[in-house]
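Have a look at this one.
Only one protein chain is missing; all other protein chains are in place.
Chain naming follows the written order as A, B and C, and within any one chain the residues start at number 1.
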Amino acid sequence: MPPHFAPPLQTSGWLNSNKPLDVPDFRGRVLIIEAFQMLCPGCVSHGLPQAQRIAEAFPNEQVAVIGLHTVFEHHEAQGTRAALAAFAHEYRLNFPIGIDQQDGRLPVTMTAYNMKGTPTLVVIDRSGFLRFQRFGHVDDLILGSIIGTLLAEPLPTQEPEEERQTDR
Amino acid sequence: MPPHFAPPLQTSGWLNSNKPLDVPDFRGRVLIIEAFQMLCPGCVSHGLPQAQRIAEAFPNEQVAVIGLHTVFEHHEAQGTRAALAAFAHEYRLNFPIGIDQQDGRLPVTMTAYNMKGTPTLVVIDRSGFLRFQRFGHVDDLILGSIIGTLLAEPLPTQEPEEERQTDR
Amino acid sequence: MPPHFAPPLQTSGWLNSNKPLDVPDFRGRVLIIEAFQMLCPGCVSHGLPQAQRIAEAFPNEQVAVIGLHTVFEHHEAQGTRAALAAFAHEYRLNFPIGIDQQDGRLPVTMTAYNMKGTPTLVVIDRSGFLRFQRFGHVDDLILGSIIGTLLAEPLPTQEPEEERQTDR
Partner (left out) sequence: MPPHFAPPLQTSGWLNSNKPLDVPDFRGRVLIIEAFQMLCPGCVSHGLPQAQRIAEAFPNEQVAVIGLHTVFEHHEAQGTRAALAAFAHEYRLNFPIGIDQQDGRLPVTMTAYNMKGTPTLVVIDRSGFLRFQRFGHVDDLILGSIIGTLLAEPLPTQEPEEERQTDR
């Protein structure tokens, strides 16, 4: 299967960003999306700390990190913006966090990416192609090599606006 | 300062227990109280795992472990029983957890014990005396030695009901 | 089986001590013996760091820690005092370390204690009785409680010189 354009981020709100963000906003940079739930132990112990390490290890103009709060259980405990804001404050999450749009059993973006649970790590290249996605633990060495390979690729040269439009 | 009776647990509800619990219920056993908040990173990474290790390391008839949810911030995110229940479910906390009674700026039991924050670990001996209390990280070797010393003390022989009454 | 007097330490040399040491020298204190080999990975990663934690956690006048180098393999690499001294220097082992006497297939003290390998942790009470011995990993909480229990016991009151003599 050839790489395909990463689906758009369909969100109902953002933390740490004063405007909604989407994949094309990160064109020219490698984009890491950490899909998590605030009450998911694996997200708290492994996924989110890894996302923070990525944000610290690479220059922000080369590698961008965002969170995606994909609540698919315990909606009463995790489902409010206030709860997520308290969580992000306590765990000192400084990267932008989108709130995945609720519409049915699973959140919309989670469904579009066909994620199997949380944490899920997504890597999107500088042209907007989805290049890696993994549910569960990802080894730092492997993840680093994926990022390194994508950083070695040539920068996108032409505007992809029209292609993106047909993709939505 | 000589040891004094541990203040009573004033709670508005319990998880993992079908009745309210208080210090005298644990007479004859060393009682460990782990005071925590579900969105407190130090509680999640250190305090609660240590409480779970204690519950596994010692026979339940000798050492009892309970949690105390002392919410003093982010009430909108941590303040409901549903949020705590989701948290306890996800982190597989099996010991009884009391919800500290809200009444003013700080929870009632937290105030009575003069706790400075979360996590706070409290050790109560088999006669109900408060013997150790620490805010923050407690070393396993030191904590083990405190428990071992209390387990070496003679069991309480007479009923302390009246003394407890005057203490309340 | 009732506790029995700890066998004497039969050594061919000591580091970090200007005289040979033996169990009676620690009378009045709980004595921890960490039996190890310098090229034993479990000793380096778990046993010796735990011994160092014990030495730091408890007052030296209450709990004493010593090492015992029980070489039973790789004699050509571990068997010299120079090799052990280099190891102790690099790993900053400051407690006294006895070199178990070589005489046959297994070292003499290792045989007398019936140790099954390295690391082995031995706990001797303030009267010289062997109270705990474990090959492999020992949990800090459990070990702490053993030490705490022994510290709660009354100090030995009479000189045990004659009993020790018959024991040798």
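Everything that follows uses one rule, which is that a residue touches a chain if its C-beta (ideal position, glycine included) is under 8 Å from a C-beta of that chain, and two chains touch if they have at least 3 such contacts.
Only a predicted model underlies this, so the values are computations on that prediction, with no experimental measurement involved.
**Student:** Would you list the chains present here that the left-out chain is in contact with?
**Tutor:** Per the touch rule above, the missing chain touches A, C.
**Student:** Considering the complete complex, identify which of C:L9, C:V23 or C:C40 is in touch with the unshown chain.
**Tutor:** C:C40
**Student:** Take the complete complex as the reference. Which residues in chain C touch the chain that isn't displayed?
**Tutor:** Within chain C, the residues that touch the unshown chain are 39-41, 44-45, 73-74, 76-78, 80, 82-83, 85-87, 89-91.
**Student:** If you put the missing chain back, which residues of chain A would it touch?
**Tutor:** Chain A touches the missing chain through residues 53-54, 57-58, 139-153.
Methods note: only the chains that are shown with their structure count from here on.
**Student:** Using the definition of touching given at the top, classify the network of chains in this structure as line, ring, star, complete or other.
**Tutor:** Drawn as a graph, the chains make an open path, so a line.
**Student:** Report the chain ID whose CA centroid sits closest to the centroid of the full protein CA set.
**Tutor:** B
**Student:** Using mean C-alpha positions as chain centres, tell me how far chain A is from chain B in Å, no decimals.
**Tutor:** The mean C-alpha positions of chain A and chain B differ by 38 Å.
**Student:** For chain B and chain C, what's the span in angstrom between their mean Cα positions?
**Tutor:** One centre to the other, that is 36 Å.
**Student:** Between chain A and chain C, what is the separation of their C-alpha centroids in Å?
**Tutor:** Here the centre of chain C sits 53 Å away from the centre of chain A.
**Student:** Quick check: what residues of chain C touch more than one other chain, meaning two or more?
**Tutor:** Nothing qualifies.
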